[in-house]
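Here the complex is missing one protein chain, while the rest keep their positions.
Up next is chain A:
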Amino acid sequence: MTTTAASDAAETTERRGRAERPPRPAGAHRRRAAATRGDWIVGYTMVAPAVLGALAFVIAPLFAVFWFSLHDWNVLANTFVFSGTENYERMLSDQGLHDSLLASLWFSIGLVVLNITLALFLAVLLNQKLPGTTTFRTFFFSPVVVSLVAWTIVWSFLLQADGGINGFLSLVGIDGPNWLRNDFTAMMSVIVVQVFKNVGMNMILFLAALQGVPEEIMEAARIDGAGAWRRFRAITLPMISPTILLVSILTIVGSLEVFAQIAVLTGGGPGNSTTVLVYYLYQQAFRFNDFGYASGISVLLFIIVLILTLIQWQTRKRWVFNEN
């Protein structure tokens, strides 16, 4: 009885399968197998350079850095001694590292909030069909293609006590501060310099997303009496949420990797107020020749970036359109 029922079910399934699939021409199976093998070779040949590149320049260095982090390595003294988890234990009590993590946190919060808000605002503004928008898009995007160091050097002159910013402020009767010599204004200055450098890229990404929002839905909302803010909040934001996810991941990761701006503008000061994690890592490795400890900090940075990215990726189901 059981056997009969199973046979019936199998027959039914087979029949259903036959009915749903078109008949195969003779020899198709062999040709598909041959084509798959060819595709396999071509495909892997095509991706081989990228895979090999990633192995050689991403994966291998990653393991190498982890290996280095288990050593006491002084390049001047030419010593490379296995020290186990000593570098990681040192991190727990290293006040300088803790301060740099805090500085990185403030920098990231400031940069992410300012950058994404401004980029979205500019994108919405420049998504209008008005004369001159192309010029303004070019204007805001142009810093992206400027050399980072050159951009930062120019800003270092602008931010000096007798620099361009204070010169401009004095025209309107404001006595500007010494931007790079105060803890708060120095951090704000570095954030603003970085925002203006990269906001154009995020703006372009948001512009592309905004232009993908269906006009019919917006029109329907207008007919239903929804105002501009309601349409933006209820339709535009959800529709561009995948781009917001992308931009936020890129901006947060980028904020943790900031270095050149700190090196050129503040050198980590005043005090240690702008010594962010990567700058601290640089000091340990290239100023103090403590490459083992610096490698440990690199591993810590990798873990932080990984965790933050995974958190964002996991939370996308709650707020990114079509992800749930």
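The criterion applied here is as follows: contacts are C-beta pairs under 8 Å (C-beta built on N, C-alpha and C of every residue); 3 or more make two chains touch, one makes a residue touch a chain; residues count from 1.
As a working rule, contacts and distances are computed from a predicted model.
Colleague: One chain isn't displayed here; going by UniProt, is it "Sarcosine oxidase subunit delta", "Molybdopterin synthase sulfur carrier subunit", "NADH ubiquinone oxidoreductase 20 kDa subunit" or "Multiple sugar transport system substrate-binding protein"?
Modeller: "Multiple sugar transport system substrate-binding protein"
Colleague: Of the residues A:180, A:252, A:277 or A:320, I need the one that contacts the missing chain.
Modeller: A:180
Colleague: Sort through A:87, A:198, A:272 or A:298 and give me the one touching the missing partner chain.
Modeller: Reading the full complex, the residue touching the unseen chain is A:272.
Colleague: Among A:76, A:130 or A:171, single out the residue that touches the unshown chain.
Modeller: Hidden-chain contact among the options goes to A:76.
Colleague: In the full complex, which residues of chain A touch the absent chain?
Modeller: Chain A touches the chain not shown through residues 74-78, 160-163, 178-181, 267-272, 283, 286-289, 291.
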